[in-house]
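One protein chain omitted, others in place.
Order as written gives the chain letters A, B and C; numbering starts at 1 within each chain.
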Amino acid sequence: MIYSEKVMDHFAHPRNVGEIEDADGIGEVGNAKCGDIMKMYIKVNDGVITDVKFKTFGCGAAVATSSIATEMIKGKKLEEALKLTNKAVVEALDGLPPAKLHCSVLAEEAMKASISDYYKRQGIDPEPFVGKQSACDCENCDV
Amino acid sequence: MIYSEKVMDHFAHPRNVGEIEDADGIGEVGNAKCGDIMKMYIKVNDGVITDVKFKTFGCGAAVATSSIATEMIKGKKLEEALKLTNKAVVEALDGLPPAKLHCSVLAEEAMKASISDYYKRQGIDPEPFVGKQSACDCENCDV
Amino acid sequence: MKKRFVYADNAATTKVSQKALNAALPYFTELYGNPSSIYSLGMNCAKAVLKAREQVADAIGAKANEIYFTSGGSESDNWAIRGCAKLGEKKGKKHIITTAFEHHAVLHTCRYLESLGFEITYLPISNKGIVTARQVEEAIREDTCLVTIMTANNEIGTIQPVAEIGEVCHKHGVLFHTDAVQAVGNIEIDVNKMNIDLLSLSGHKIHAPKGIGALYIRTGIALPNLIYGGAQERNRRAGTENVPSIVALGVAITDAVKDITAKNEKVRKLRDKLIDGILKIPETRLNGDREQRLAGNVNVSIRGIEGESLLLTLDLEGVAASSGSACTSGSLDPSHVLLALGLPHEIAHGSLRLTINEENTEEDIDYILQVLPPIVKRLRSMSPLWERICKTENIHDYTLD
Partner (left out) sequence: MKKRFVYADNAATTKVSQKALNAALPYFTELYGNPSSIYSLGMNCAKAVLKAREQVADAIGAKANEIYFTSGGSESDNWAIRGCAKLGEKKGKKHIITTAFEHHAVLHTCRYLESLGFEITYLPISNKGIVTARQVEEAIREDTCLVTIMTANNEIGTIQPVAEIGEVCHKHGVLFHTDAVQAVGNIEIDVNKMNIDLLSLSGHKIHAPKGIGALYIRTGIALPNLIYGGAQERNRRAGTENVPSIVALGVAITDAVKDITAKNEKVRKLRDKLIDGILKIPETRLNGDREQRLAGNVNVSIRGIEGESLLLTLDLEGVAASSGSACTSGSLDPSHVLLALGLPHEIAHGSLRLTINEENTEEDIDYILQVLPPIVKRLRSMSPLWERICKTENIHDYTLD
């Protein structure tokens, strides 16, 4: 398994690490059993993601995908952010080893979960915007 | 398979190679199918082997065992010569690889065959002296 | 302290010793003959192979003609286990006993045999990482053809009571194989005193090259081949002999078993300092028995962080370490060894293995102990799992330093 330089850069110097005390939306996906948990905090102003932070328990790819995903959605409108796919995340990182592709899915889901949470807090049903949230499908998981 | 220096010496400089035109006894054992033929010529005077020569078609061990066997019986009384065992031949050569032990048996048999022939020419039944001659028991042989 | 390179993953592989390499070198470009060839160039190689065979035999108390060279520990394990299974099958014995924490070369071979109708008993290990001869004896049945239990575990370094296990096997007429890949050179091995019938070893764990190993097969065991073909290794393992690596293995194993006691004393001191230092970090635990373990093995679980991230960060600081076994890193599964110890997945994911040897120095240990705590702190600070642990268990921030 060989990580790209981009992955290593985001792993070694993750952008937007941390929490947002007064976040407008918080999403958490994954679980300890699978070896990855991602938690994403967003601040939304006028339908635009003005700030985003994350915390991740997981492998190098998990950290790097969370990091780059936060970069990719920061300053974006919610609709724009929701267009971010795991594929785009992988491409932005110059690729991921096959065994690590699931991390990019997790990053996409963490972002969506945080936006879902934002909509919910606004009293809006997130499903029309975000779609259904899927459960983890890794081998160790019976969630 | 590693030959001793003694074997290589006898292989490279075989003693008593050749024929005796007016031999008193000639023995030939082995066959081409097995990959070894030994032919031994003896000259006998007063019950003593005064001269001995051999010709061998065969591997390094076959040549070396024939060579050293001729050395070991030259000048010996027939009874003495007949005491020569394949074991003694192997020892005199500082050992042989296991796969090559059969060559020493062949050398013993060639010597015995030549003495048998001598007795026969003298009108004497060789069996009481030499014993029965055994056939080749190698894998390729149906003789 | 300035940045340095500390190799602390000697259970994964070792540096080839200069001595072993020097011994091997002529066999690449000068003495390059085929040992099966009859001319001097070949014969000289055959002699070198014979000498190495004697060296390997001497190192484990065996006879030279009981040593068969292979391509490494995995091949040796496969050969021994599948060979014994075939021998057992002929007598209608299709039960094998092993443990839950063997190397994958043993476990996956056992799984394969299961697919052929063999029944495998995977003995549980204690929470200290040890199996007992008693467990083995209780598991032996009429149809047991083989017991295969490792001499020392590759992840947690625990040493098994091999001599006693072998005794029990022999009492019941069962063949006993041990994977001693991690043990050779680290603890004294005598196949006779330890009642071992078959033993796997691998060169690259003891400063010989990768891709060479050996299987000890006790005289009288008609183990069928794993690899058929030419007459090499007395007809039992085909393939032109890997002469340079065989020569290197002979040299390296001779060095490895020399002065084990003195070597271990030095290494154990360093290791103990390392263990004590790491355990000062809160919410860490040592995995595996502290006493009955290889002199150079440290295996700790560090709650709230994930192993790979830890390794990558350590690497950025120059420290080469591992988490779980090297062979399975890159996979998402937590170590089967740590799970067998009874650790929950979450903690198994956050384990760190540091395996040092006689080449490591006190400075190496100090360096690791300097860089590790801030790394753990940083990774925990960005871990939602740690956040949760702190909340639910009320671990306060000050306990982190």
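The rule is short, and it goes like this: a contact is a pair of C-beta atoms (placed from the backbone, for glycine too) under 8 Å apart; a residue touches a chain by one contact, two chains touch by 3 or more.
Keep in mind it's a predicted model, so treat the numbers as computed, not measured.
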In chain A, positions touching the absent partner: 1-2, 60
Residues belonging to chain B that touch the chain removed from view: 1, 8, 11-12, 14, 17-18, 28, 32-39, 55-60, 62-63, 97, 99, 102, 138-140
Where the unshown chain meets chain C, residue by residue: 7, 9, 12-16, 18, 21, 28-29, 32-34, 36-42, 70-75, 77-78, 103-106, 108-109, 111-112, 202, 204, 209-212, 225-232, 238-245, 308, 311-312, 314-315, 319-322, 325-331
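As a working rule, only the chains that are shown with their structure count from here on.
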Pair of chains whose C-beta contact count is the highest in the structure: A-C
Euclidean distance of C-alpha centroids - chain B vs chain C, Å: 55
Junction residues of chain A - those touching two or more other chains: none
Residues of chain C touching at least two other chains: none
